[in-house]
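What you see is the complex with one protein chain gone and the rest in place.
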Amino acid sequence: MSAPFRHRTRVRWAECDLQGVAFYPNYLAWFDLVLTELWRAGGLPYPEMIRGGADMVVAEAAIRYRASARFDEEINLLATVRRLGSTSITTSISIERAEDGRLLAEGELRHVCVDPHTMEKRGLPARVREVLSQFTVEPERIAG
Amino acid sequence: MSAPFRHRTRVRWAECDLQGVAFYPNYLAWFDLVLTELWRAGGLPYPEMIRGGADMVVAEAAIRYRASARFDEEINLLATVRRLGSTSITTSISIERAEDGRLLAEGELRHVCVDPHTMEKRGLPARVREVLSQFTVEPERIAG
Amino acid sequence: MSAPFRHRTRVRWAECDLQGVAFYPNYLAWFDLVLTELWRAGGLPYPEMIRGGADMVVAEAAIRYRASARFDEEINLLATVRRLGSTSITTSISIERAEDGRLLAEGELRHVCVDPHTMEKRGLPARVREVLSQFTVEPERIAG
Partner (left out) sequence: MSAPFRHRTRVRWAECDLQGVAFYPNYLAWFDLVLTELWRAGGLPYPEMIRGGADMVVAEAAIRYRASARFDEEINLLATVRRLGSTSITTSISIERAEDGRLLAEGELRHVCVDPHTMEKRGLPARVREVLSQFTVEPERIAG
């Protein structure tokens, strides 16, 4: 398996607004969607990770919108793990129109690993690190 | 306090779709919103009810759409408790345009009381029954 | 092609609430999703229908919730056209858990055909009637 991880979906009516295109907060929900699929593809579905004692909360998000995602068109969601810290994960995500490969949006999410019960920060479990390293383009660096 | 309970809100951009009006599933989310406000007005905010050992799940919903709720207009949400069963609650909810009182939608929700941990059906706690009876138009009837 | 039309999807994190299951208004958004897919499968994608001078608004929705749709599980959405009136369409929709076929919810939507510009009621175009008749279980009846 090599980065970026790809997942295809189709823009839903429920995701579009009066401008006839997807409402901009919904692009972040697609960021979330591709990461859920990445976990599954990596062999650690999200519900299983939580049962294993690690949950993720988002600490930071950034997104640049390049062109509009329109109702009913297929889009590709691409995710790459950029950085595995001791307690955090940074991913780059982009969204392309499937038909012509046009870039619609790109951005980053930084997740922090927490204990699902206390919601306190905790180190990335070895299993999580192993799964994510399949989708990492650069050598893993250890950092805060 | 007398039925119906009223709560005013304003149609958000995020709730509207390509037709320029609120997307129809979002009316059910407004039904949910007015009930949350009804619990609070009745003296038992929803989070407190859950901590008290009772949660609610929706078993049935019905809605007739009469006219469109448009972006940025104020709407009144009206709720009346129709029936308090031994384990279930039926409410009638309607949505009016604030400006002219025009009926936009009306419908019913049937909730079943469950234990928040097991999600198993349980009887309505006395406190819940007492709170809801403030918003009941008909005499309380005991039934399944 | 024979009724019911089927479309599979997976429950998203964004669709679930504090009870750990899909929030009940979101089931209606799935109803909408399966109909969008039904239009496409029938040869008349929704955007094309609108360009052809016919849009649909929902006049009535009803749903019975039987069991919870949980995060990350696959669900089957099944749609059958029950009635083609002169200006309206009634569909039956159900949602099953893919893993074991368990019924999660079932309900009906009644759509009314409108002109996309004026939003005034109009007769069902012949093309729409033809597309939908592929998914009709009963003989088409002409009615209001």
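Chains here go by letter, A, B and C, matching the order in which they are written, and residues are numbered from 1 within each.
FYI, contacts are C-beta pairs under 8 Å (C-beta built on N, C-alpha and C of every residue); 3 or more make two chains touch, one makes a residue touch a chain.
Note that this is a predicted model, so its numbers are computed, not measured.
S.K.: Need a quick check: the contact residues on subunit A for the chain that isn't drawn.
M.R.: 19, 23-29, 31-32, 55, 57-65, 68, 119
S.K.: Could I get the residues of subunit B that touch the absent chain, sorted low to high?
M.R.: Considering the whole complex, subunit B reaches the absent chain at 12-14, 29, 32-33, 36, 40, 45-47, 71-72.
S.K.: Provide the residue numbers of subunit C that touch the chain removed from this figure.
M.R.: 13-14, 16-18, 20, 23, 25, 71
The rule is simple: only the chains that are shown with their structure count from here on.
S.K.: Counting C-beta pairs in contact, which two chains come out on top?
M.R.: Maximum number of inter-chain contact pairs occurs for B-C.
S.K.: Which integer distance in Å separates the CA centroid of subunit B from that of subunit C?
M.R.: Once rounded, the distance between the two centres reads 24 Å.
S.K.: Provide the C-alpha centroid distance between subunit A and subunit B, rounded to the nearest whole angstrom.
M.R.: Between these chains, centre-to-centre, one finds 35 Å.
S.K.: Please report how many Å separate the Cα centroid of subunit A from that of subunit C, as a whole number.
M.R.: Here subunit A and subunit C have centroids separated by 29 Å.
S.K.: Residues of subunit B touching 2+ other chains?
M.R.: Within subunit B, residues 23, 25 contact more than one other chain.
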